[in-house]
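Just one protein chain is left out here, and the rest sit where they should.
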Amino acid sequence: MTDASATVTTQNVSGGRSLLYHVILCGVSLLMLYPLLWMLASSFKPDDEIFGNASLWPETFTIDAYIRGWTGLTVSFGTFFWNSLVISVLSVIGNVFSCSLAAYAFARLKFPLKNFWFALMLGTLMLPYHVTLIPQYVLFLNLDWVNTFLPLVVPKFLAADAFFIFLLYQFFRGIPRELDEAAIIDGAGPWRIFWSVMLPLSVPALATAAIFTFIWTWDDFFGPLIYLNDASQYTVQLGLRTFVDSTGKSDWSALFAMSVVALIPVLLFFVVFQRLLIEGIATTGLKG
Amino acid sequence: MTTTAQIPLTISEPEKRSRPRGGLSRTLVSYSFLAPWLIGFLGLTLGPTLASLYLSFTNFDLLQDPQFIGTANYERIVTNDVKFWHSMQVTFAYVVMAVPLKLAFALGLAMVLNRGIAGLPLYRALFYLPSLLGASVAIAVLWRQLFAKDGLVNVALALFGIDGPSWISDPNYSLYTLVLLSIWQFGSPMIIFLAGLRQIPPDVYEAASIDGATKVQQFVKITLPLLTPVIFFNGIVQTIDAFKAFTPAFIISEGTGGPIDSTLFYTLYLYQEGFAYFRMGYASALAWILLIIIACFTAFSFLTSRYWVHYND
Partner (left out) sequence: MTHDLNRRTLLKAALGSAGLSALGSLPAFAQDARIRLYWWGSKERADRTLKAVSLYQERNPSVKIDGETLAWGDYWPRLATQAAGRNAPDLIQMDYRYVAEYARRGALMPLDEFLGKSLDIGDFDKASLDSCKVDGKLYGINIGNNSNALIYNKAAFQKAGVAEPIDVTWDKFFELAAAVTKAHNGEYYGTSDASAEEVAFENWLRQRGKALYTEDGKLGLNEKDAADWFAMWAKARETKACPPADLQALDKNNIETNLLTQGRAACAFNHSNQYVGYQVLNKNPLGITMYPQGAGPNPGHYLKPSMMWSIYARSKVAEPAVKFANFTVKDVDGAKLLGVERGVPASPKIREAVAAELDAQGKLVVDFISHVTPKVGPIPPAPPKGAGEIQTMLRRISEQVGFGRLSTADGGKQYVSEAQAILSRA
């Protein structure tokens, strides 16, 4: 925040300043990058070197862990990737779709009980999930959904994560209301305003929601742990946890190797979608 | 809650006038937008939530049927549970330290990244990296190595002649390592800030620089006010998350909350009660007390928001 005072008055930064920025950013990047380097190093170490030896450079260099990790379990890691991908992509679609609808209703429309529902919606953010886990399990068991992807995916299509409703709600409210009014004068109803005014103007927010949904679903461990029984249905996070058993013989280097591999899809997703982040009002050149 | 009531009249008036249809069909259209959430809420969320509320008034050991015991759980929590007060204290300390620091860090870097310099996508990805790693087992191992007595952090501090303690295993400092972990994973609020910054029309700045406003003035007069909806959002969400923080303490202390309960977060205590000691009724009561605390905080934030959050509508 202190940089604000040191910057020049144009949006684009000149040469000398730019160098300064790069120095700062590179420094921060290094702090961010260290864990990845460390994970990479550990994945190339034999197991008996990981804990006793903190050096970033392996004494003995081996790629065994990648081969062992990918093929070693009874179910190949490829299956876990596929499962995670299916669940994550469906979650992104469901979440962005259902949450933006609800957010629009709360942000722009008037209807009875609106404040009541809004408060309840926020309330669902506040209860620790540990205590609803068992009743929810019983519910899904009765629906006969346990041991399928349904408990992990269907709630996303029903906007069960209030975080995203709230997020989009805030962004929708940031869009100038004159734009809706112009559309209303043109005779547009709420659905058309939603599709042709709100959504196009909210690309950064929608991209944010998509990125978070993908990453959080991909990283989610507890949901799959409770609802998926068969190894053939396991997600990447569950697969990773099967390498290490703290009471017995574990394969730590395989854990690190597969953790590195598991980062690739999320990183790719992030890189692709972050381009949408920087679009929006600033680049579409909207004039109020 | 109250936010929706604060729409400036001048703007909501024309909307009312231009509505062509009557009240009922308007309500129906509104509810059609709300339908997916409403179905999910009534069908999937409400039942388990009410069930946990009921369980908080019972003795429920997971394996046998719950027995109704009235408010006994709540009474015990308030009158006879040192761990409740202790874990509450740990959690409040965590919230107070982690949330403002993380938000300041996220906002600062989002502003730096919102400029036209080369390699921005790369930096953004790098800054988001720690958040991508989530709270994995690997992070737990790494954190314990970094913050041990002979870890990298102390090696760095030794360059400045500082002889650091064993941060992660000393009960006086272990909570700070979790605060640092939280700050280090500033990616999500940063992205949200960034999206918010991108929504500020550039012509506002252009007008301001023509008027001769300095960068600081621009930040205070333009950026901050226009960003308040996003700051408000990040503040609320991060605070709720910090109150409910579980995974970092769980993985780094292996579920113990140690050393000497110095990282015994409220939800970690609740989890131990419910799943390790088979007292799910008691854990549910703990959870509902937390809900009430968070709800009070959130309501308060919404009440004050009308004085400092500026929406375009």
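Order as written gives the chain letters A and B; numbering starts at 1 within each chain.
Assume contacts are C-beta pairs under 8 Å (C-beta built on N, C-alpha and C of every residue); 3 or more make two chains touch, one makes a residue touch a chain.
Treat the numbers as computed from the prediction; the structure is a model and nothing was measured.
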Given B:L42, B:L62 or B:A158, the one touching the chain that is not displayed: B:L62
For chain B, the residues touching the chain missing from this view: 61-64, 141, 144, 148-149, 165-166, 168-171, 253-256, 258-261, 272, 275-278, 280
Interface residues of chain A (partner: the chain not displayed): 47-53, 72-74, 133-134, 137-138, 141, 146, 225-226, 229-231, 238, 241-252
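The working rule: only the chains that are shown with their structure count from here on.
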Euclidean distance of C-alpha centroids - chain A vs chain B, Å: 15
Residue numbers on chain A that touch chain B, as the complex places them: 1-5, 7-13, 18, 21-22, 24-25, 28-29, 31-33, 35-36, 38-39, 42, 51, 54, 97-99, 101-102, 104-112, 114-115, 117-128, 130-132, 134-136, 138-139, 154-155, 157-160, 163, 165-167, 170-171, 173-177, 180-181, 184-185, 187, 189-191, 194, 204-205, 207-208, 211-212, 215, 219, 237, 240-241, 244, 246, 255-256, 259, 263, 266-267, 270-271, 274-275, 277-283, 286-288
Residues of chain B that touch chain A when the two form their complex: 1-5, 11, 14-15, 18-20, 26-27, 29-31, 33-41, 43-45, 47-49, 51-52, 55-56, 62, 104, 107-109, 111-112, 115-119, 121, 123-134, 136-139, 141-142, 145, 151-152, 184, 188, 191-192, 194-196, 198-203, 205, 209, 214-216, 218-219, 226, 229-230, 232-233, 236-237, 240, 244, 246, 254, 267, 270-271, 274-275, 280, 283-284, 287-288, 290-291, 294-295, 298, 311-313
